[in-house]
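Here is the structure we will look at.
Heads up, this is only part of the complex; the chains shown haven't been moved.
Chain lettering (A and B) follows the sequence in which the chains are written, and residue indices restart at 1 in each chain.
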């Protein structure tokens, strides 16, 4: 416990890091996931093996990497591999336990949109697209999402389905034959969600300190399901905040 | 052994033509900006540009109005934000509309692999339950003849010209690279023509002293361009760092169409070549990008006689 104040984003990163407890290998993308993975490595998952989307395994960077393509990730790493090897041998080969993803839109079954807002051919906003997210969502054993909670993002229907979550829910994903199990947690700046019900429907599992159920419902674009074991997220410990502020994100680039 | 060393100007004017499909690859590293700038200067138009991550290199080429179509998997300024010029082209058709052929990363890799392996398709476990096949009819399925259902496939991509940046090559184009390898080898073997841009030209003996390090054989290389700092603002492992400051500057510049055109005029069109571009950047900025030493230890190949 701690009495220091912290930002919602700090809480989100800390909660995401905690969701990595017990993971052996994690597939690391750019941005917030990168920070969360490195925080987990320093706290709940000391044996966590980071595999960067740029093709680096066993990185030991001399500085906090600014991106997945940072040359500091290569120098001193255990192995550097090509894109065919990274996606073919590591990801599709089934070596990735867990991956963190985010998106501009997510629906109640955890499907993600990172492609477009509006119509694909005449977009209102053109987003980055899949990158590796599509095959990561399909092949990684389990997924954690990290994204800010807002009605604009938590929508009843996606404008475009870039990466599959639990598809239409229930047994749909299993029936599709995807190797991975799909998302098990959605970590936001206000609350944490899971999919622990037969429908694999996103449900509120924990509220961050000071956040009300009403606030959360306000930001979710569908009739929100609430876990029977709704809890309050333990606030960031001093150790977690210190690592985040002094080492992992000193310039508060993310928090 | 033939000497394939030429200037960037000659390499581009010899092999690049308007209307071609080009692939300037390099995943988050070794992006051949020097080649892109020369293509912009020579004004080849109607290009189909293939790249996993269009990055700033294609944002600049699109802003220059050279591109007809983009074949890609991730549109972004890594760690910074969107690619404003490409977004303008897609959302507002400025300076010209842009046709999109969109994949995931592994889909792009698969296209290069099918092209390099001369296969009619490459299979991968992706796209299940997504909308990508609906907007890209080239993403298809094949039933496994061993049961177990279907697998996604993508068709070969054989660019007219592939341009890759590496640390070093000999005069014949035997190219050695290390650090992030991206899909450099695959795109080079898939392409009709290959231009290699290197930080250093080394003696053939240096290549022969470590043959496992040779990623692209001279056999498939058409031109070798010696261009120090050829990837700036991207980086080349062991030679210089990524100029992250410029990636941030570009986010500002590229938001405005006028400022973007102005930047292209000042830094590309009115600059004769990379050497001049580097002088304009100034030695201080380049020196700050130099890493400290971290050489690899030697390995023993053995001298086998009699």
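For the reader, a short list of remarks on this structure follows.
Assume a residue touches a chain if its C-beta (ideal position, glycine included) is under 8 Å from a C-beta of that chain, and two chains touch if they have at least 3 such contacts.
From a predicted model like this one, the values you see are computed outputs, not experimental measurements.
Overall, this complex is built from protein chains in the amounts A x2, B x2.
The rule is short, and it goes like this: only the chains that are shown with their structure count from here on.
Between the CA-based centres of chain A and chain B the separation comes to 29 Å, rounded to the whole angstrom. Those residues of chain A that touch chain B in the complex are listed here as 30-31, 53-56, 66-71, 74-76, 80-84, 87-88, 91-92, 111, 115, 120-121, 123-135, 138-139, 160-164, 167, 172-173, 176-179. Chain contact summary for the complex, chain B toward chain A: residues 27-29, 52-53, 72-76, 78-79, 82, 86-87, 90-91, 102-107, 109, 113, 124-132, 135, 148-149, 178-186, 235, 237-238, 241-242, 244, 291, 294.
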